[in-house]
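Note that this complex is displayed minus one protein chain, with the remaining chains in position.
We just call them A, B and C in the order they show up, numbering each chain from 1.
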Amino acid sequence: MKTIGENDLVLIVYKDKRYLKKVTLDKPFHGKGGILTFSDLIGKSFGIRCGQYEIYEPTIEDIIMHGIRRETQIVFPKDGFFVCFKLNLKHNSRVIEVGTGSGALTFLFSHIVGPEGMVVSFEKEERHYKNAKKNIERFVEWGNVDLHHGDVMDYFNDEFDAAFIDVREPWIYFDKVRSLLTESGSLGMIVPTANQVTEILMRLKDGFGDIEVMEIMLRKYKTLAERVRPEDRMVAHTGYLLFARKLSEYQLAGDSLE
Amino acid sequence: MKTIGENDLVLIVYKDKRYLKKVTLDKPFHGKGGILTFSDLIGKSFGIRCGQYEIYEPTIEDIIMHGIRRETQIVFPKDGFFVCFKLNLKHNSRVIEVGTGSGALTFLFSHIVGPEGMVVSFEKEERHYKNAKKNIERFVEWGNVDLHHGDVMDYFNDEFDAAFIDVREPWIYFDKVRSLLTESGSLGMIVPTANQVTEILMRLKDGFGDIEVMEIMLRKYKTLAERVRPEDRMVAHTGYLLFARKLSEYQLAGDSLE
Amino acid sequence: MKTIGENDLVLIVYKDKRYLKKVTLDKPFHGKGGILTFSDLIGKSFGIRCGQYEIYEPTIEDIIMHGIRRETQIVFPKDGFFVCFKLNLKHNSRVIEVGTGSGALTFLFSHIVGPEGMVVSFEKEERHYKNAKKNIERFVEWGNVDLHHGDVMDYFNDEFDAAFIDVREPWIYFDKVRSLLTESGSLGMIVPTANQVTEILMRLKDGFGDIEVMEIMLRKYKTLAERVRPEDRMVAHTGYLLFARKLSEYQLAGDSLE
Partner (left out) sequence: MKTIGENDLVLIVYKDKRYLKKVTLDKPFHGKGGILTFSDLIGKSFGIRCGQYEIYEPTIEDIIMHGIRRETQIVFPKDGFFVCFKLNLKHNSRVIEVGTGSGALTFLFSHIVGPEGMVVSFEKEERHYKNAKKNIERFVEWGNVDLHHGDVMDYFNDEFDAAFIDVREPWIYFDKVRSLLTESGSLGMIVPTANQVTEILMRLKDGFGDIEVMEIMLRKYKTLAERVRPEDRMVAHTGYLLFARKLSEYQLAGDSLE
């Protein structure tokens, strides 16, 4: 059983409010459910009620939703979770990200590839780079993230199992990213508009196959047993997800029935 | 660069058809795109065209969708991907599953917890257990799955970071699973009907907090650049996902503003 | 061409704001787009720009969304439009409504059955009855609505082509409404929770056939040509719609292949 110590992150839940906070002995927490004196928690287990609050050990989703400081639109968990597996990320994978943004997806990638995996991420905008750097330093568990302030076009070193592009004009990077991908490696993208989907589909033809376009919709329900029903409102759109796999330019002859 | 060898699994794509096959020198593949002689592939890289086929290294999703032999309704990737992260699974996690079914989610769990993680899964039905066992043996990369033919009620050993229940009456296992979970550990469930959601919400009150109910919908698009539009039909329902976290029975006093 | 006259209703549009107002010579309109002096509009056609506003002749939807004064949750246009046709309403139809609420659906029914049709509607709650009465008086074009403050249980007179029940416990009225329906006549209902759907399905077995349950979801898009994409948020749930048709209690013998 893990107990709560000083400087630990805790998720504090009060009704439908959630707060991600660091345990600090000198500064109590003031929220809608009253004052929470952190010293009460030291040495206790996570998963405990304190006054009107519930205190949990934060999950990846808690950190993305309530910890990561956003200076850009982030890739939301519903999309990020799906992306990780579509890119076939796992223990030891090497993944490259073009467009770090606030680092939410970078964090998720770090999480899934584990201590022996590698996440290389590029951000051109200095302000976003600095913010992402702080987020990564604050939340990433393993030293597996290599964050660059610069242009992926100047990068040549490695071979990656997978790549993700999250910029306004992903097509600019198709050739470059393809050169950094291992054979059969997966490429993912997220774009907000159907116009960008059109543009990507026009330009992705060479060197990539098995193209897919999709949306993930998350519909939450109220949790009153006697009144099971969806929430009144939902997020209707974050972005269109696109996936493809690297394909060699030459091809084997093969037999054919046709 | 990884090359294709005998007995490797390959994903064979022809238009919208996908086949997951083992490379066998004596048996060619017959599909809609003609005959594929596997010996042509040996020593070549993945991500290659051969005749009318594209040949890729299989991803987790390919294996779940085209490899796992189904004797039960499986947890589909759109749901399974989401579950893994909601349960906060990562490198080293320990997770228990009640209701192995065909082992699709077991396989996904094994994948995300990595070689040093642990997946313990229980299946009562002998026929399903045997089928799941074959699936696990065939596809799981690391020896991190402990599959049981029997009832989780008779299991006492371990403490788990997370649990997933996929049976008709999940509430039967609430107390047992709670006793196997670490403090603040996450519980997930999937059920097909709203009636089961009601029943779960009625019975989950003690010892669990932060309850959530949701659906994940996946909407695929056609990939013709000049005609961007959703597919005509989609999967409308697989199941309702429910999540909760273990909460201690006693509570700290805490201050209160109210 | 219809011109704008005193006391006409006009829809005033400014960016994404919409206002439904009566043309009054002594009181100008103050909105986000500035002051609108109604006398400028008199004798002009609808469909005109005035300063930063666009002025249109109100549609049924405009009146429901911006005219009807709401003291209850109304049946939204996306659902109401669908209900009208599922109930097979048209010129001359006779429809009975149990639970007038604010009269939004009553208004829509009046609209579709036309001057020679008939809408009979019952509301038990005096406060809602009075509000609905005002809405009906203000907006209904034809004298085809017969609004009752009371219980439909005390009503015996007529035979209706269709019925709609919008109350918390619709099953209370199944027998009564059935007795007021013509043979093969359609029954519709709307309920917010899955628990009510269950209850209705249990109790609707006798005397009704062809039962259907469904949801209508409306997803709006932004209208910038270069950035076609759904709105960020949408209404996720208003209610479950249920439909059935009256079935005789006796049955003809019929042949059978089975």
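Note that in this section a residue touches a chain if its C-beta (ideal position, glycine included) is under 8 Å from a C-beta of that chain, and two chains touch if they have at least 3 such contacts.
Small disclaimer: the values here were computed from a predicted structure and weren't measured.
Touch with the chain omitted from the figure is made, among C:Leu36, C:Val98, C:Met118 or C:Ala132, by C:Leu36. Among C:Leu20, C:Ile172 or C:Met217, only C:Met217 touches the chain left out of the display. Listed by residue number, the positions of chain C touching the unshown chain are 1-2, 13, 28, 33-37, 40-41, 44-54, 56-57, 59-61, 77-78, 80-82, 84-86, 88, 90-92, 108, 111-112, 114-115, 142, 159, 182-186, 194, 197-199, 201-202, 209-226, 228, 240, 245-248, 250-258. Mapped onto chain B, contacts with the missing chain fall at residues 192-195, 219-220, 226-237. In the full complex, chain A contacts the hidden chain through residues 194-195, 197-198.
FYI, only the chains that are shown with their structure count from here on.
Inter-chain centre distance (chain A to chain C, centres taken as mean C-alpha positions): 43 Å. Chain B has its Cα centroid 20 Å from the Cα centroid of chain A. Shared interface positions of chain A, i.e. residues touching 2 or more other chains, are given as 194, 219-220, 226, 228.
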